[in-house]
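Removed from the display is one protein chain of the complex; every other protein chain stays in position.
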Amino acid sequence: MSELMDELVLDGNAAAGALAEIYGDDMTTVLAECASCGQVDPIGGLVAFVHAPGIVLRCTACATVVIRIVQTPKRTLVDVQGKRIPAPPTTT
Amino acid sequence: MPERFVTRGFVGRRESAGAQANRIPPGQHLVKDFPVLSAGPTPRTDLAKWTFRIEGLVKEPVSWGWNEFQKLPAQDFVKDISCVTKWTKLDTRWRGVSVDILLEQVELDRRAAFVTAFSDGGYTTNIPLPELVNGQAFVAYGYDGRPLAPEHGGPARLVVPHLYFWKSAKWVRGLRVMEKDVSGFWESLGYNNHGDPWKEERYTGD
Partner (left out) sequence: MKRTLEWQIAVVTAIKPETAEVKTLTLALPNWTPHRPGQHYDVRLTADDGYAAQRSYSIASEPERTGEIDVTVERIADGEVSPFLLDTVVVGDRFEVRGPIGGYFVWDESVGGPLLLVAGGSGVVPLMAMLRHRAAAHVSAPARLLYSARTYEQIIYGPELDMLASQDGFKVSYTLTRQQPPGWKGYARRIDDAMLAEVRKPLGLEVVAYVCGPTALVEVAADGLERIGLSADRIRTERFGPSGT
């Protein structure tokens, strides 16, 4: 875990606005299961990297990508790799 | 795009480009610091275990350890870099090995056309092979006279200064040579496959 103690690291709460825009509802209490190690965390508790071209939410145990979000001027794209998370409504 | 509400007095923390305005690609602003952007945790790679590998459509894959890599002919590079998050930094000073030197060590298959750079932590980015050769790209391990810091991609980073900086993969561990193009980490989620700052190729469809 020590490598995740980067001062630039936030938690899934930081992506709450972007996710609410995509899903039309709060997603931070939804449980996400890591597709790699099986760790289950609420989305709000995932490790968030927000200083990048997009937002990357990773597993708290093994740092595998759970959700990626990219906001362009025209649309918001989401890639859900973790399990248990509802499929995002179709975005265009 | 809907009309944006302009905030009175807000300009952002942006330097005026002044006489260097012609070096700033469209939609970019000049920065003096070196922002740290990262899509994942900063790896702390043990140099004793570090390798750089060229694989894929080559006759024999090649792999260098850290000490072997240091013995390859190195050069200093002074380059302007542009990040898709809209900052441009001028005259960044790097030390590293040209991709031309690295590719001299392998025999490329005649089908070789695209390259995926891969990194510690699983990051990937894709670049057409012709855009990595003839002095256009290098693998850097020094920055501003010092070893390249981990937050900026050390121990070694691919630098492709003529493309947006997400193509300059931090913590790079090798190049995979391929016949077909395979989208990388950001290219597969809305970012432009090519990423030329002067053409403002930010997003898919730009």
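Order of writing sets the labels: A and B. Residues in every chain begin at 1.
Everything that follows uses one rule, which is that a residue touches a chain if its C-beta (ideal position, glycine included) is under 8 Å from a C-beta of that chain, and two chains touch if they have at least 3 such contacts.
All values reported here derive from a predicted model rather than from experimental measurement.
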Where the unshown chain meets chain B, residue by residue: 4-14, 29, 33, 85-86
Where the unshown chain meets chain A, residue by residue: 1, 5-14, 16-17, 20-21, 24-26, 28-29, 42-45, 50-51
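Following the convention adopted for this analysis, only the chains that are shown with their structure count from here on.
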Mean-CA-position distance for chain B and chain A (Å): 25
Complex contacts: residues of chain B adjacent to chain A: 1, 35-44, 84-85, 121-122, 166, 186, 188-191, 202-203
Residue ranges of chain A touching chain B (in the complex, touch as defined): 3-4, 6, 8-9, 47, 49, 51-54, 56, 58, 63, 65, 68, 70, 72-75, 77, 79
